[in-house]
Structures are given as structure tokens and as C-alpha cells.
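The next block holds one structure in the form of C-alpha cells; read it before the comments.
Removed: one protein chain of the complex. Kept in place: all other protein chains.
Naming follows writing order (A, B and C), and every chain is counted from residue 1.
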Amino acid sequence: MMLRVLYFARLRERFGLAEENVDLAGATATATAADLVAQLRARGGAWAEELAAGRAFRVAVNQDIVMLDAVLPEHAEVAIFPPVTGG
Amino acid sequence: MMLRVLYFARLRERFGLAEENVDLAGATATATAADLVAQLRARGGAWAEELAAGRAFRVAVNQDIVMLDAVLPEHAEVAIFPPVTGG
Amino acid sequence: MVKAGLMKIVVQTEAFDLGAEVDAMRNGRTDIGAIASFVGLARDMNEGSGVQAMTLEHYPGMTEKALAALVEEAATRWALLDVTVIHRVGRLLPGDPIVLVAVASSHRGAAFAACEYIMDALKTRAPFWKKEETPEGERWVDARVSDDAAAARWSA
Partner (left out) sequence: MVKAGLMKIVVQTEAFDLGAEVDAMRNGRTDIGAIASFVGLARDMNEGSGVQAMTLEHYPGMTEKALAALVEEAATRWALLDVTVIHRVGRLLPGDPIVLVAVASSHRGAAFAACEYIMDALKTRAPFWKKEETPEGERWVDARVSDDAAAARWSA
């Protein structure tokens, strides 16, 4: 399953990457945001560190913030970012 | 006891009077706002009507809103007016 | 207490300029994080009747004193950096601004709360009275029970 993945703020800097296409390995129609996060975390280094369980990050699917158990539509735009601090 | 008495808004219109000097009859050092109101009420007509017990009016002594049992200082500026409606 | 010179209270017949008042508050300062402001306007309807115009009367001298007391109370409850209150008097038409309250603080919670507190207190304790011109003639506006309730919230 192909996904467009975006990173913002501290995560963008830590990963050295603003966006990429990710092929979610072995994904079925019920693949979730948690599956994507697990695959990214397996890259090790900053990925393992920033996306570790218990770290505060947020996931948006097609521009709506979701829980990690949200199912990912094909070709979804998924964004991963720190808690927001605007205003 | 001489008092300067001011009327505002509907009361000013009903009484046909914006301000006057009132000699509070038989006043002692413990004369109160209620004593002044009673003397004005005794004038009858609009005075009796607008200042009747249970009518909503406010009294300020030297520009602070007070209860009717407030003691009146000599030469006080006393204002009697309807509940306020600004803003 | 609001520092001397950092509280502006004005009663005037002229219109006021919200942008200019807020700019004057923040001009040259870098410690203000939040400015909450309120503008109250004359409406064309009240109590089910059309309102063609209104005239605001006040009690010169007491008005300024009462407004200053409300602002000082707010500054006792919340950490405020600056407060401006401008209230118009005289004849106003529907759409005309009547009152401006602007409150500056380091943080938004204090700015919002103090601004609303001052407006609620002003509605019940500052000596202004409105007379409306309607198709049925002139009438003095009655005090609203909802304004008493709004003011009473803050002493809960």
C-alpha cells in the first residue's frame, strides 16, 4: 500500500525529511496508522527514538488527527508531528 | 441637614428635575438614605409612585452605590436613579 | 493593581478606534502575550421592537469612579498589564459602537476572564442609562435579569 507521509517541526528536523512515499509492507485493507508507525520505527536511530511508545507525537490521516488504530485508505496522506503549539 | 440630590434617566424625567438642594427635616447624625427617600416620597405624585417600597431604584452617596440603611454625611451628594443599563 | 498610567478610562461622545487603542497598548512592549477586547454595538432590535436610535445618559464623576473601581477589582483577581475602557454617551444609531473594553496580560486566560468580568460588572454597576427611539415612541431600557445573573457569576 502506497502512502504519502509528511513530517513537521521537530520530527522533520530529526528525520531530515519533510515528506516521502512509503510502501507499507504486507498491508491489507485493514492496515492502521500503528502499522505505519511500527514500520518507520524499525528504521532505528531517530525514527526508533521519536516514535517510541510513550513519546508524544500526533498522526493525521488525510488532514484529520486520528488515533493510532485508524485504518489507512489507499494513497492516504499521513502526517506525523509533535503536539501542536500555535496561537 | 443639607444634601445635594441628583436624579437621572427615567426618574429625572418623571420628577421634572435633574438636581436640587434638600433640607432633610429633623435629621440627626444617623440620618440614612431611607430617611431622605421617605421625605421625597411624602411629596406624593410621581415621587410617591417611583420611590414606593418594592420599586427598583438605586441610591448613591458621594458617588458610591449604597444600601438604604447607609448613613448620610453632612453636605453629601446623593443620587437616585433606575437600575443601570449601559454597555 | 494596574500600574499608574496603565489604565485608561474615558467617557466620550465620539466614536473610538479599536485598532488604535489596542496598538497603543502593545506599542513598544514585548511582555504582553494576550489582548482580549470587546466592542458592544447598538442593535436595530431590542425586546421585539425596532430601534431607530438610542441616547445614552450617564452620571459624570461617578461614572469614571465606578469604572476605575471595576478595573481595579479585575486587576486584583488577575495579573493584568494594561486595561482600556471607553464608553460613549449621547445619541447613537444602530450599528454604532457603544463600549470598548481591552485587557492586556501575559496569558490569554487572564485577559479573557478580566475583559468579560469588566463588561459584566459595567452592565450592572456603572451609571449609564439607555433611552431607545422606537416606532412606538421613546422608552427607557429596563435593566436585564440576565445582566444581574452574569455579574453574580463572578462572586460564586
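Note that a residue touches a chain if its C-beta (ideal position, glycine included) is under 8 Å from a C-beta of that chain, and two chains touch if they have at least 3 such contacts.
The model shown is predicted, which means the values in this text are computed figures rather than measured ones.
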- Task: For the chain that's been dropped from view, list the shown partners it touches.
- Result: A, C
- Of the residues C:L67, C:A111, C:A126 or C:V141, which one touches the chain left out of the display? C:A111
- Query: What residues on chain A make contact with the chain left out of this view?
  - Reply: 6, 8-10, 56, 60, 63-65, 79, 81-87
- Note on the structure: Across the whole complex, the chain not displayed is touched by chain C residues 17-20, 22, 26, 28-45, 94-95, 97, 106, 108-109, 111-112, 115-116, 119, 150
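Definition applied: only the chains that are shown with their structure count from here on.
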- Message: Between chain A and chain C, what distance separates the C-alpha centroids? Give it in angstrom.
- Response: 48
- Query: Just how far, in Å, is the C-alpha centre of chain C from the one of chain B?
  - Reply: 27
- Item | Residues of chain C whose C-beta touches two or more other chains | none
- Task: Please set out, as single numbers or ranges, the residues of chain B touching at least two other chains.
- Result: none
